[in-house]
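A single protein chain has been removed from this complex, and every other one stays in its place.
Right, chain A next:
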Amino acid sequence: MSKTKFILGLFDDPDDMMHGIEKLQKNSIPIYDVYSPMPIHGIEDKLGVKESRLGYAAFCFGCLGACVIFSIVYYTLVHDWPMNIGGKPNFAMPNFVPFTFEWTILFTAFGMTFTFFAATHLFPGRAPRVMDLRATDDRFVIAVDAKGNIPHDDITNLLKEAGAVEVKHNDRKYVSYE
């Protein structure tokens, strides 16, 4: 048994990498993940990644924000301490609009972004689980779990054929940051 844990195909061109994904899929080799320095459009369909549901979260947070601030304004201005200002109605809805609007936006932005951070496990101080250091610079990396996917040389050849500039057989899953 080799000690290889992950096989990484490093591409210098996103189109070549897409080609590499096709080749691996044609040979029924499961892809662990793909790392790239920029978003690649169309890759989700190819890898069967479902559409993000963050939009629904955003909508719910927006509704929550609207309800919260509307309740606060209503409670303070209409219920708890109604003031007679020139005989005008206490429940002056048009005046509530700017506050309701601002907090809808505020809750949407923070709620959605923090949901994104939580779902993707992003938080300050998290150890970066990087497989190759150049994946945030100029390399488009396809990672294949070496376990069960044998022979490794065939995978190497497939990646090379697709145009990989380098194929790495890593003994460790993540690059250690010491």
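Note that a contact is a pair of C-beta atoms (placed from the backbone, for glycine too) under 8 Å apart; a residue touches a chain by one contact, two chains touch by 3 or more; residues count from 1.
Basically, contacts and distances are computed from a predicted model.
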Next item on the list: Determine which name in "(2Fe-2S)-binding protein", "Polysulfide reductase NrfD", "Cytochrome bo(3) ubiquinol oxidase subunit 3" or "Branched-chain amino acid ABC transporter permease" the UniProt entry assigns to the undisplayed chain of the complex.
Entry: "Polysulfide reductase NrfD"
Note to self: Contact with the hidden chain only, please: which chain A residues?
What the structure shows: 12-15, 17-18, 33-44, 47, 49, 52, 54-55, 58, 62, 72-73, 76-77, 80-81, 85, 92, 95-96, 98-99, 101-103, 105-106, 108-110, 112-113, 116-117, 119-131, 133-138, 177
